[in-house]
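With one protein chain held back, the other chains of the complex are shown just where they sit.
Moving on to chain A:
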Amino acid sequence: MTTTLDQPNAKLARRASRQLSLFAPDLVKPAIGRAFVMLRPDILWKNPVMFVVEVGTALSILYTAYKVIDPNSTLASLGYLIALDVWLFLTVLFANFAEALAEARGKAQADSLRKTRQDSTAWRLRLVDTTNIPPGTLATWTKEPRQFIDEVPSSRLKTGDLVIVEAGQVIPADGEIVEGIASVDESAITGESAPVVREGGGDRSGVTGGTRVLSDAILVRITAAAGQSFLDRMIALVEGASRQRTPNEIALSLVLSAFTLIFLIVVVALWPMAANAEDYMKGYVGVETLKSLGTDIPTLVALLVCLIPTTIGALLAAIGIAGMDRALRANLIAKSGKAVEVAGDIDTLLLDKTGTITLGNRRATRFVPLDNLAATEVGLLAALSSAADETPEGKSIVELHRRSPDAAPALPPPGSKFVGFTAQTRMSGVDLPDGRVIRKGAADAVVKYVKAQNGTIPATTDDQVNAFASQGMTPLLIAEGNAIVGLVVLEDVLKPGIKDRFDRLRKMGIRTVMVTGDNPLTAKSIAAQAGVDDYIAEATPEAKLAYIRKEQYGGRLVAMMGDGTNDAPALAQADLGVAMNSGTQAAKEAGNMVDLDSDPTKLIEVVEIGKQLLMTRGALTTFSVANDLAKYFAIVPALFAGTLPWLKSIDVMNLTSPTSAILSAVIFNAIIIPLLIPISLKGVTYRPVGADALLRRNLLVWGLGGVIVPFVGIKVIDLMLTAVGLA
């Protein structure tokens, strides 16, 4: 008997599996160990909030020790002091654990990537001059005896070395094909099993170390020595080793430090104020000494720790690492954490038409007779003329004809002579053995061709051509002999669902711009169909660069994706330049992210990852600060229970005893950190609903929730403490 999961159950199961992997034992164990290592003050110093907690904990432990020596030093019981110490210590530990776990996850990711980095043997050419490679070098060297090639471990390759990689070999390091063409299995890094073709000289010349050549041989110039490739840099970034704090993270840390300072003042000033209350109450009730928790140092430390933004202080680093980690999961290699952060701010997205907005190439969609022929006859002629046309457009014409129900097979008889497309004639076609001459081509070229032969041009030709062209289609005219018989309409086919994605982007506040080599008329029509906000027609690299500059001048942040060397300036100019992994080295150097999948729609994902990163920071900061209100209501009456017992009236939670109130607040403050680790690692869900709706939602959840949750949490912990008799 088979069981099939229904939809919600399947979703739950998926979620459960994700949860499991979040706290997988092989991640948690090293993270716990690391959490203890990070207690070292010289490491913790970098996190001012948690450093204050650590110093406070030390102070509290000292006072606890003093209590053992002199039991009359404070009225707080030893058990209470020890419990405080433990929970303060746990607060620091939880914070360290959060960061360590994020790092461990990053490391796990990095390790799986590093597996592609196994040392392999490289065939290095023994050349004196490696900069000037004449054509044909590959052919020469593959014939040469092997003694002219050094077999070196890939780890010893240097930038600029030339290596030969043959079928079956692993490419030893990142490089660029100098010569040759090969099919390469890149599944090790992209997870995509279909092999890709890489060849020298064009925009698909980049090869990645760790991928495997499946056929042929290539001559590769190493562009990144071992340990310095993008992947290596990314590994270092996610591992946290070379993690630099991003601008927004710095600003936020500053705010957190300032809040810490403010609360330090509040708490420090509270000591003399409490002493003042003790002093006058002494006189009022007529005793010699009067002590309240308000002047008990460990208790004041507990208050300070509860007030300073420990929640966000503990999770801030983890959020940043998790952002990088999410990018890596999407097969994006960010060169810095800043790149991920900038992604959230993008205002304008430059998208290539082909491959992003439309499915690859144009396809023939219909045959239109201009003469008195039937559409199928036009189709036959068009198909005959394209029989030898290997371009995707040519193939789609044959394909369209074959699919029409009553089509005669378009098999050119033997002896047909094919005329290829040239830039001069802008036509192609076939001369059949029976003397018929069939040509297809751009409208103006065919009209010129027919006129030159004194042929007739049907009156409706111009109208038809313009009608199709104005809809963004490409009409090709078909001529037989000196007569125009009809036209083939080539159309761009939009990717399914692309309009919805653009709607989503618009709601996110992002302008989409389509970049295409098409003429303005075609571009305009496709832009309208796809729902992009603007387009750059007849785009040249200069036009792209100019457009980016124009947008940036208006204060917008621009993202684009590119692969070719001529994209490099634009990639460098853009605020977020994502280079395709299949692209040239120049493009990869110029961008600030590399997409291992070379998927043009990845830009949209990048933006969401960036937004999620910032949102998670904002949400948890708000939550952290909002939490403080409840802690006041728990702690302030407790502090003065020994002097101003009537302040119990403001204890809205009605907690059992002063010590249980303070302990409950400290415990809540500590355990909220591990409870929020999943959210900080997975990120707050981003919804493209517009800023105002998003703000309202997050305010309700994190702001109002942040005010209410601790009231409930502290009360529950107090009840539990009471139940087990610790209150």
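Points worth noting:
The rule we apply is simple: contacts are C-beta pairs under 8 Å (C-beta built on N, C-alpha and C of every residue); 3 or more make two chains touch, one makes a residue touch a chain; residues count from 1.
As a working rule, contacts and distances are computed from a predicted model.
In the listed set "Potassium-transporting ATPase potassium-binding subunit", "Anaerobic selenocysteine-containing dehydrogenase", "Cysteine desulfurase" or "Phosphoribosylformylglycinamidine synthase subunit PurQ", the entry agreeing with the UniProt name of the missing subunit chain is "Potassium-transporting ATPase potassium-binding subunit".
Per the touch definition above, the residue from A:Gly33, A:Gly79, A:Pro135 or A:Pro272 contacting the chain not shown is A:Pro272. Touch with the chain that is not drawn comes from one residue among A:Asp150, A:Glu166, A:Asp216 or A:Asp345, which is A:Asp345.
Of A:Pro134, A:Gly168, A:Gly286 or A:Gly415, it is A:Gly286 that touches the chain left out of the display. Interface note for the absent chain: among A:Arg124, A:Arg501 or A:Lys611, the touching residue is A:Lys611.
Among A:Arg366, A:Lys448 or A:Arg506, only A:Arg506 touches the chain left out of the display. Of the listed positions A:Leu359, A:Leu647 or A:Met720, the one in contact with the omitted chain in the full complex is A:Leu647.
Summarising the interface, chain A meets the missing chain with residues 75, 247-248, 250-252, 254-255, 258, 261-263, 265-266, 268-277, 279-281, 283-287, 289-291, 307, 341, 344-345, 347, 506-511, 554-556, 610-612, 614-615, 617-619, 621-622, 625-626, 628-629, 632, 636-637, 639-647, 649-650, 686, 690-692, 694-696, 698-699, 702-703.
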